[in-house]
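FYI, not all chains are in this one, though none of them got moved.
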C-alpha cells in the first residue's frame, strides 16, 4: 500500500457533511484496496480558529481560510465541497478549471441555471481527464445498490409504480430555530431539495428512467421561527425572542410520470418529502412495483431490502433480505453476515467508487449531468406548485 | 332476547358483499346485545336458481327475483343493497320512499348527481324516522375506530399530514379477466371508487376534516383484457381469446388539502389507490402526523394501531397497540386480548351500530350525506386528472 500514488484531498466546509466525508476518506483504504491513496491534505473554512479545531478533530493535515487558496495549491488533487448549495457552483467550476477533481455535495446547485453551468464545466473537464461526482450518497447504501442490480437484471419486469417518501420530523416543534436550511438564499429550497432530491435521484437511478413530468404541492406549516437558539441535531429548540421568516417549503408532494427508458411505457410515481412526519426520523423509503416483482426499502432499517417475486406464488411474500452477504454490493469488504452497517458507510463506498473511477480515467456516477436532471425535476416541482399543481414537463426530458 | 322486536332484512345481491353482510346479520346478535333482532328474511337476485342456492347457503328465509318485490313486501323493514354501484340510486330511493331503512354498499353511487338525489331521499326519509347508512365498513375496524377516538380526544394536536394508500395487486396479471369492476358503466370508476373511496372516507372521518381540493393523476396500465375466463378471488386468469376494453382507472394518485374543520389550518394529504402493487394484497393504509402525535395503520395487520406520542420523547417510538383490549372499540364483545379479529368483523360492527341507531331513532353514520362528500372528492379527482392535474376544488366543500 505504501507505494500507491496519493490522492490529496482538500475539503471545503466541516460541519455535518464535513464530518461524514472525513470519516469516509479516512476509512475507505482500510477496508477496500484502492488504486490511489487518499490523504486528508487540507480543509478550508472562513474562521481560522474553528477551521483549525475542525482539522485537528477530523484529522486534516492543514487548513485554509479561503477555498480559493485551496484550489491554488498544487499539492491538492481533489476538492470536496461540503458547503451550503448557494456556494457550490462557484467553487466547483473554479476547481474543475484549475484541474482538480471534484466531489460536490447534493443538491448540485440552487438553480437549474447554476447546475447547467456546472455540468458544462464538468463535461469540459472530463475531456481533460478531470472528473466530478455529485454526492447522492444513498446510492451506495448496499440495499439500494442491490435494488439497482435487481432492476438492471430485469427481475421486476415492466415497472408500473414508484412510491418514494423521505419523512423526517425535526421541524415538528414550532420553536425549532431558523437555520440556514430554512433560508432559501442559502439552501435553495426546503424539504424538496434537502431530502426530496435524494429520493428523486434514487428513483431515477434505480429505475433507469427519468422523470418526464410532475404535478406538485408545496407547503410551509410554520411560517416564522426563532432567529437564535440551541441547535440539537438538525433541529432543536429556539429561544423565545425574535422570529424570522421561513422562506422554504416544509413539505413537498408530487406525482410523476417516468419516461420509460428505452421505448417502454413509463411508470407513475408519487413522492413526498417532509420534516413534519412526527415519529419518522429518517424514513427514506422507496417501493417499486413491476409486473414480475416488487422491491421496498426504508432507511430506518437500512440493512434490509424487501423483495417480492411473483414467481414464488402462491407461497410468495416480501422477503426481508439482510443485505450483508459477501455477494451483495460492498458488504463483503466489511463484517460477517448479519453484522449491519451504518449511515456513514455509504459515504465510504462513494469515496471508493470515486477513487476507482479517477484512477481508471472513467466518469464516476452520479455525474453532474445526473444531478442536473434532479435539479430540473426540483424546478418542475416548484413551477407546478406555483401554478395550481398543473402538469409540468421536466425541462430537457 | 326472545322478546326483542325483529328487524326483518331484505338483501339485494348475494356475491362477495352479500356473503359478508349475511355473516354480519347472523353474527351480530350472538356477541352484542341488540335492541332489535335481525332476521335474514329475504334475498333478491335475478336468476331464480342462483338466488335460491344463495339463500340456502347464506341462510336467508325466502327469495325474490326482483328487488322491487322485496320493497313491496310489508314483512321487510330494511333493504340491504349489495349490488354494483350503477343500481344503488334506484333501489335506495325506492326503498326509502317505501319506508324501508337502507344499508347501501359503497361507493354510494356512480355519480355526484345520483348521490345527491339519494341524499335528498335519505334526508326526507330521516324526517319520517326511516334511516340510511352507507357501508364504509372499514370505519368499524377496531384499530381505525380507536384512531378516530384518539383524534377526537385531541391526542394528535394540530394535524399536518395525511398519508393514505390502498394497495392491491389482483390486476397485476395482464390476463386477469374483464369483470364488472373494470366496466365503467357498472362500477363508475376503477381503483378510485372501489378502494380509493375507502381511504377517502376513512381519512375524512378520522380527521374530522373534509377534503377541500385535489390534484390528481389516473392511469390504466392494461387497456384490454380477456372477456371470459375463470375468476379467482377478485382477479384470476382470463382465457386466451377475445379481449375487451378496460374503461376504468387501474391506479389513482392525488394530493389533497383538508379544510381544517373548525377554523384551524387544514392538513395536506397524499392518496394512492391501485390494484397493481405486486405483493400488496390488501394494504389499506392510513398515517396521520400531528403536532403532538402520529398514528399509522395497515389493514394487512388489521388488529394493530401504531401510535407515536411525542410526550414519550426521548424514549418515544411508534407503539404497536394490539387493539384487542376490553377498553377498545367493539373488542370487549369478542375474545380475550391478543386473539385478533378478521376482515368480516367490521361488517358485524356496522350492523350493530345501524341496529342501535334505528332503534334509538337516530341518524346512523356514515350517512348518505357523508358518502356524497366522498363522491364529490371522487368527482374532483376525475376532473383534475382530465385537466392536466390542475388544482380542483371539491364541489360543495
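Chains here go by letter, A and B, matching the order in which they are written, and residues are numbered from 1 within each.
What we mean here is this: contacts are C-beta pairs under 8 Å (C-beta built on N, C-alpha and C of every residue); 3 or more make two chains touch, one makes a residue touch a chain.
What you see is a predicted model; the values in this text were computed from it and never measured.
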| item | value |
| --- | --- |
| Copy number across the full structure, from 2 displayed chains | 4 |
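In the analysis below, only the chains that are shown with their structure count from here on.
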| item | value |
| --- | --- |
| C-alpha-based rotation, subunit A on subunit B, 0 to 180 degrees, nearest 5 | 180 |
| Of subunit B, residues touching subunit A in the complex | 160-161, 163, 165, 169, 172, 174, 215-217, 219, 221, 251, 253-255, 257, 265, 268, 270, 272, 274, 276-280, 287, 289-294, 308, 310, 316-318, 384, 388-391 |
